[in-house]
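A single protein chain has been omitted from the complex, and every remaining protein chain is retained in its original position.
After this line comes subunit A, so read on.
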Amino acid sequence: MSSIPLQPFLILALILFCIGLFGALTKRNTIIVLICIELMLNAVNVNLVAFSKYGAHPDITGQVFSLFSITIAAAEVAVGMAILIAWYRRKHSVNIDDGNDLKG
């Protein structure tokens, strides 16, 4: 059942995290930045599930933790989307460079 070692999963998660980090740092559209953050959270979830199988103490806890992480990510997207729509209603822009002031 476990013919693949731990490293390929960790390297896959690392590559996805790097893609998400690069996108979050360089993209100008705020929705794309949110998507990139989701990608980074997904990479972390892959790490959690991989360690739940191949860790020093293989246990179901890693999967449970990733479920909590997915839930918090969903809440984060909902709040982020609400902030984005409220912000778009004022500024009529989704460009992240336009969001450089706190005043409404």
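Heads up, the rule we're going with is that a contact is a pair of C-beta atoms (placed from the backbone, for glycine too) under 8 Å apart; a residue touches a chain by one contact, two chains touch by 3 or more; residues count from 1.
To be clear about the criterion, contacts and distances are computed from a predicted model.
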The chain dropped from view, which UniProt name applies: "Cation acetate symporter", "NADH-quinone oxidoreductase subunit J", "Transport permease protein" or "Fumarate reductase flavoprotein subunit"? "NADH-quinone oxidoreductase subunit J"
Absent-chain interface residues of subunit A come out as 1-12, 14-16, 18-23, 25-29, 31-32, 34-36, 38-39, 42, 45-46, 49-50, 52-56, 58-61, 63-64, 66-68, 70-79, 81-86, 88-89, 92-95
